[in-house]
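Only one protein chain is missing from this complex, and each of the others stays in its spot.
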Amino acid sequence: MTTLTPPNDASTTEDPTGFTALESGVRSYSRAWPVVFDRAVGATVYTEDGDAYLDFFAGAGSLNYGHNNPVLKKVLIDYLADDRMVHSLDMFTTARRDFLETFHSLILEPRGLDHKVVFPGPGGANSVEAALKLARKVTGRESVINFTNAFHGMTLGALSVTGNSMKRGGAGIPLVHATPMPYDDYFNGDVDDFQYFRRMLEDGGSGLNEPAAVIVETVQGEGGINAARAEWLRSLAELCKEHGILLILDDIQMGCGRTGGFFSFEEAGINPDIICLSKSISGYGLPMAITLVRPELDVWEPGEHNGTFRGLAPAFATAAEAIRTYWSDDTLEKEILAKGLLIEAHFNGLVSRYPELGLVNKGRGLARGLQMPSGELADKVTTGAFERGLLVETSGPESEVVKLLPPLTITEDELRKGLAIIDEALAAAVA
Amino acid sequence: MTTLTPPNDASTTEDPTGFTALESGVRSYSRAWPVVFDRAVGATVYTEDGDAYLDFFAGAGSLNYGHNNPVLKKVLIDYLADDRMVHSLDMFTTARRDFLETFHSLILEPRGLDHKVVFPGPGGANSVEAALKLARKVTGRESVINFTNAFHGMTLGALSVTGNSMKRGGAGIPLVHATPMPYDDYFNGDVDDFQYFRRMLEDGGSGLNEPAAVIVETVQGEGGINAARAEWLRSLAELCKEHGILLILDDIQMGCGRTGGFFSFEEAGINPDIICLSKSISGYGLPMAITLVRPELDVWEPGEHNGTFRGLAPAFATAAEAIRTYWSDDTLEKEILAKGLLIEAHFNGLVSRYPELGLVNKGRGLARGLQMPSGELADKVTTGAFERGLLVETSGPESEVVKLLPPLTITEDELRKGLAIIDEALAAAVA
Amino acid sequence: MTTLTPPNDASTTEDPTGFTALESGVRSYSRAWPVVFDRAVGATVYTEDGDAYLDFFAGAGSLNYGHNNPVLKKVLIDYLADDRMVHSLDMFTTARRDFLETFHSLILEPRGLDHKVVFPGPGGANSVEAALKLARKVTGRESVINFTNAFHGMTLGALSVTGNSMKRGGAGIPLVHATPMPYDDYFNGDVDDFQYFRRMLEDGGSGLNEPAAVIVETVQGEGGINAARAEWLRSLAELCKEHGILLILDDIQMGCGRTGGFFSFEEAGINPDIICLSKSISGYGLPMAITLVRPELDVWEPGEHNGTFRGLAPAFATAAEAIRTYWSDDTLEKEILAKGLLIEAHFNGLVSRYPELGLVNKGRGLARGLQMPSGELADKVTTGAFERGLLVETSGPESEVVKLLPPLTITEDELRKGLAIIDEALAAAVA
Partner (left out) sequence: MTTLTPPNDASTTEDPTGFTALESGVRSYSRAWPVVFDRAVGATVYTEDGDAYLDFFAGAGSLNYGHNNPVLKKVLIDYLADDRMVHSLDMFTTARRDFLETFHSLILEPRGLDHKVVFPGPGGANSVEAALKLARKVTGRESVINFTNAFHGMTLGALSVTGNSMKRGGAGIPLVHATPMPYDDYFNGDVDDFQYFRRMLEDGGSGLNEPAAVIVETVQGEGGINAARAEWLRSLAELCKEHGILLILDDIQMGCGRTGGFFSFEEAGINPDIICLSKSISGYGLPMAITLVRPELDVWEPGEHNGTFRGLAPAFATAAEAIRTYWSDDTLEKEILAKGLLIEAHFNGLVSRYPELGLVNKGRGLARGLQMPSGELADKVTTGAFERGLLVETSGPESEVVKLLPPLTITEDELRKGLAIIDEALAAAVA
């Protein structure tokens, strides 16, 4: 057995409260934000000492409607107070029916989608695992195409299609059956879209195993807020169709309105074979995930995929209410796009103000990134922001992108306030 | 692409409500119990029509303290009403600290365990995936030993150590890196314990890849309520130690008091290297899982394993309260054992009453099974029980075991009532 | 990149001639027998200095008819002298037709076999690779069952079904898709034959991937001259048939008369689906291998398996002549069995003479082993034998078996002389 030195976590000075004597050193967010949070409302989080932090992180995209959204909170507390069923696996429940019908009538049907709903388990990785399993079963092939800097989750199947080398290394076994292809703009426009992928598919001697599926994010959140162009997504969908490859759209972080429309791929006008949703689908930060599959792909035997927490009924209740509240019309969508433009304009200002930094303004809707010249500078900015009362994290292969995922319901004032903090933190960092 | 015919689910007559037009045919419990549930209290579940069902299933072991347990319900509603943080990833929160400290002082410390807590994601499979990843990282080996009829989850890593061939087939790729060994009593006592495993380990020419870890359940729930003897578990622990193999104890279904003590392995007096908990750890059916690792194994880099829903703070609140309420003394443990003996005695009666059936009385604590001569008969019994107002499922490779996982807090009256229903259903089935 | 220290081979004192400055340290036989061989006739090998060694090794079973067998030598030299085709891939040649027809009429037909001949490449590992590929293609399954202490070759496919842990470790990747089962008598008769394997096959929850094939040797040469009983082989064949598993019989070392009959499985009266032959098939130590497949399994596309040296025509010429010379009647077979009994009787004498050593007399035909209590003692015996003019090697997981594979054409005198040397070497070793 290799001799490994455990991180001597307990002795670090960062632990304000004794957590680290009890918890694994694998924890990460508490290292960047070493305070103890207690309450949270809307876009504000409060520590146990009463300090307030503005939240441009939103539970990594799980709190699109804000913390403890009052409309959903009422529904949730009522549901619980009435002793309605909480844990239901895949039994029929009234809450589940309400969710299915609401999701169908307000989300799927208006968008011309006829997908069936799989409840794959409580988290996004479950949705991805289910998608991969089904694609392999349907096609009889094993191989999957993923993209550079993709993030799809940390369970073995999901990890195998994730790009980050540190996270991949954690698997402890070789991750196989996936071949990464360049994401949109990977070569800064130097190479035609899908030149490599298309050629590999068409050449019977390329050595590329025939893929069951392609798995893609429309905007790579963990990968650095890389937003694919609509035309790139359309070409990808066509390429898949041409070659009998299933298209899995991982909308876990970018769905539920993050980029404007309910689904992030609406803009591109594509109809993915399989769609993964989680994070904000419950609307309240409760663990819930669904996998949407085109009806002709729904070939599983009963119970061939399952999971203990695939039926958290209170999450169905808040999910249905969130949809009714926010997706009965296009009010929210318009607000998201407007706020997104506000950030974009602001970032353009920063790009101009610091030409020497080569900042890059990234993203769409309310998934926004400001790419710094280095991870070091990005870290200084987010650390400085935290010191000034703003929660914002980095992403990208070198953690070089300041990543903004504010609640979609954030007010314009709050947004401006947070952006001002970023300005200050950046100014201080480069001073 | 293979032409597969999707199950024409919508046309089945079993759908009372239109669910099946919207949901994937992979659903299973709703096939056995085709009613729509709405409310649930303690050991009773109510349909939307007001019909009551006694629950000997308890969310597949996720509701050990009953549905909507009033003590925990109050804590949960108060937590939510106070706008306390819901979604927290691995940020420090007051709820998380409370859970960690309570778990440490009331569960780990009194049992002489010094494990560190990993929050691996919301479900049991996350806990297993984390355990396997860590064991591989620590040892630098890939191979894992699992046991016949094991069940550890449906994500790719967890599925690879699961026995059921139908579920394995769903993976769509060959499941490798795991070698199954015979579980306790697999040969009805004909073969010495671990004869095969030990010999394979000691023989440098056996062809067995050197294992990173063994993963084991003390009682195999899905496998048919197979209870390993304490001495078998001790021998396994010794064998692992002898060969530098990590012992992963999957206590997801059998922990949290299911067999009497908080951990199901306490009886055997072993100290596993890694322990997986989920299902009833939150106490309220909320998605929560933890992985316990001996301190010297805690070698992950920050963020090397993570997950969006690894910090559902309301679940921490109910989990801490459940521990305080039920595990501050040994009252519950004694009740579990007593109720377990009640079932055991009752089943012995059935074994005697139907000598021609060769019924087998299985399990320990409140994990109980009555093995039928066939899956067909077991199905008749559980179907008959449902018709008589009892929820009880089957397990085992041929679904031949009537599997009882009542809430630990069930009353003796309810228990007797449910057993009487089983009697009736069995009598009718063999009539 | 790991820092690895190469074995400082050049500085070892064992190198008599400067070879080691030029050749990799992976060489092994030249370490045990550090002399330079030059000529060889029948059962005798001569060094460049004219020293003679009696050969109980026979090219690891590749020289069953002795070194430079005069009958075959004439055929070979004539073939070459006449400028007949040497390298032919899978083109039709007269030599190939002669081999195919001779093999059919004198070997296959008389034994009631209707297998088709695949020429898979020049070595035994090619034959095994072809067998595994075909079995997987035919069944659509990936998994293969091998046996403890099996040896099937060093290419990746063949290595994955080989037992030796040192050799497996050389792969540098996890070897998957194979599950080892206990070979005959693995538990010294304590456990019923195939108890484990049969149970795993019949139990849908065992976790054993459904196997495409079983690969087995009738006598494990590298594994320590473990001879399976005929009834064990028959039970295995029946078990395979029952479960639709193909039976691959690796007769590379034990075929071509090594155990008496041309095929080592004749004694058991089984008809394997796929048979691997190599080593002595050419009769002259020339690289040649064939894979025999039942006609209904011959489903490959043209060229789906191939190889540059699959058509060494001079080897076809010597192979055909060897079959005509030695397998037109049962003379050789009877001699093999008689010589085998001679060794057996002699070894029984040693077993009795050294009761304290617990020697074990192993094998059948002219595949014979004398198991020592330790690899250390076995090494002393073979080293002592070498010093006394006998080439004999060890095998087994601990190299604890003195392994005798003399040419089948060895004279009784030579045999007795070699056995006497073993006696002396053993006596000296335990003195």
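Letters A, B and C mark the chains as written, and numbering starts fresh at 1 in each.
Basically, a contact is a pair of C-beta atoms (placed from the backbone, for glycine too) under 8 Å apart; a residue touches a chain by one contact, two chains touch by 3 or more.
Predicted, not measured: the structure shown is a model, and the values here were computed from it.
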{"item": "Which residue of A:47, A:64, A:127 or A:143 touches the chain not shown here", "value": "A:143"}
{"item": "Contact residue for the chain not shown (choose from A:179, A:271 or A:383)", "value": "A:179"}
{"item": "Selected from C:25, C:110 or C:358 as touching the chain missing from the view", "value": "C:25"}
{"item": "Chain A residues that touch the omitted chain in the full complex", "value": "142-143, 146-150, 161-166, 168, 174-180, 182, 186-187, 190-192, 195-196, 199-200, 203-210, 223-224, 396-398"}
{"item": "Positions on chain B where the hidden chain makes contact", "value": "173-174"}
{"item": "Positions on chain C where the hidden chain makes contact", "value": "1-2, 4-7, 9, 16-19, 22-31, 33-41, 45, 48, 59-60, 62-63, 67-68, 73, 76-77, 80-94, 96-97, 100-101, 103-104, 116-119, 121-126, 129, 132-140, 142, 153-158, 160, 166-167, 169-174, 177, 212, 244, 278-279, 284-287, 293, 295-309, 312"}
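Note that in this section only the chains that are shown with their structure count from here on.
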{"item": "Homomeric contact chain B-chain C: same or different residue positions, threshold half", "value": "same"}
{"item": "Separation of mean Cα positions, chain B and chain A [Å, integer]", "value": "29"}
{"item": "Between chain C and chain A, distance of the C-alpha-averaged centres to the nearest whole Å", "value": "57"}
{"item": "Chain B and chain C: spacing of chain centres that average the CA atoms, whole Å", "value": "49"}
{"item": "Sites on chain A at which at least two other chains make contact", "value": "173-174"}
